[in-house]
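A single protein chain has been removed from this complex, and every other one stays in its place.
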Amino acid sequence: MAKDSLHELSIRLRDFARARDWEQFHSPKNLAMALAGEAGELLGHFQWLTEAQSYALAEDKREQVALELADILIYVLRCAERLDVDVMAAAWRKIEINERRYPVHRVYGDARRAGEYEVESDGE
Amino acid sequence: MAKDSLHELSIRLRDFARARDWEQFHSPKNLAMALAGEAGELLGHFQWLTEAQSYALAEDKREQVALELADILIYVLRCAERLDVDVMAAAWRKIEINERRYPVHRVYGDARRAGEYEVESDGE
Amino acid sequence: MAKDSLHELSIRLRDFARARDWEQFHSPKNLAMALAGEAGELLGHFQWLTEAQSYALAEDKREQVALELADILIYVLRCAERLDVDVMAAAWRKIEINERRYPVHRVYGDARRAGEYEVESDGE
Partner (left out) sequence: MAKDSLHELSIRLRDFARARDWEQFHSPKNLAMALAGEAGELLGHFQWLTEAQSYALAEDKREQVALELADILIYVLRCAERLDVDVMAAAWRKIEINERRYPVHRVYGDARRAGEYEVESDGE
């Protein structure tokens, strides 16, 4: 089994939901909520840590964080499947967009929000 | 190029950040925030839609949602890379946990929060 | 005691943090994360409910939701206090902004995202 395959994982998740008759609950709207809820749990692990501490998690906490990231990945795939979206293709498209939006010479060492760059460029 | 490979995508994202000297900003704490911020944007697309409407997005909106899901996937991979976590392996572990936690005969057609099942089982 | 006073509540919360030497953790950045984490917990209560069900919570669940909303209010006040922001004054300012952005004759019965209205008005 190719453990690197998102497609295979996505099929497995769909079968899990179908076996439990849970697809009735898995509207894109509801899955977006579940995804954001898991993102909130991820925040909980980091909120009182310094950035430096956030790199050096204890082993049990690192496993908890790994499972939160897995939950988020799971809901990304479920939501994409329900909308018939190819999220891997979208990620490669997004990288191309970001290459154009953030040219190296312009943003080197400077991470602001996209909106903040755009405001600036209005004045150029 | 195997577009289904998370590993390849993850390497590409790391190189993107390094080329811009952005790894200094990409602590796990900060990436968790960025991920949750994107999850918030995903919610924005669905918040006033009915569940039925959330399946049937107009094409331009569907593309926007695809790119939001891509952003979330991107931050999942960045965060996992910074923590040296194998998120695909974690997802398959999580499925095994969920198989035990939600046996088909117990949860068929009934989607509550994990905590709500657990409270109930305390009283069994 | 005026239970309707946000100022009094904010002072009480600041004293709670100071008594525990927790102000060192309460940077605006960290409080924003804690707030978003609580917002994620709020979502968890509603994610598998229909909209109709979300009005008619069982009494124990309604109390849990009340406490989640309270947690969010608490972090709003903490974050505002740390930034020396008057959140009530900002809320009244925001209402004025929304009055101008969403005139009744234009948006009656139609709730889209602010950005979606703006795109449309570009074409007027």
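Order of writing sets the chain letters: A, B and C. Residues in each chain are counted from 1.
As a working rule, a contact is a pair of C-beta atoms (placed from the backbone, for glycine too) under 8 Å apart; a residue touches a chain by one contact, two chains touch by 3 or more.
Everything numeric in this text was worked out from a predicted model, so none of it was measured.
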| item | value |
| --- | --- |
| Shown chains touched by the chain that is not drawn here | A, B, C |
| Missing-partner contacts on subunit A, residue numbers | 29, 32-33, 36, 40, 44-45, 48, 50-51, 111-113 |
| Missing-partner contacts on subunit C, residue numbers | 3-7, 9, 12-13, 16, 19-22, 24-25, 27-30, 32-33, 35-36, 39-40, 42-43, 45-46, 49-52, 54-55, 57, 62, 65-67, 69-74, 76, 79-80, 82-83, 85-95, 97-99, 102, 104, 107-109, 111 |
| Residue numbers in subunit B that touch the chain omitted from display | 25, 30, 33-34, 36-41, 43-44, 46-48 |
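Here, only the chains that are shown with their structure count from here on.
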| item | value |
| --- | --- |
| Pair of chains with maximal C-beta contact number | A-B |
| Chain whose mean Cα position lies farthest from subunit B | C |
| Proportion of interface numbers common to subunit B and subunit C (over half same, under half different) | same |
| Chain centre separation (subunit A, subunit B; CA means) in Å | 4 |
| Touching two or more other chains - residue numbers and ranges from subunit B | 29, 32-33, 36, 40, 45, 50-51, 111 |
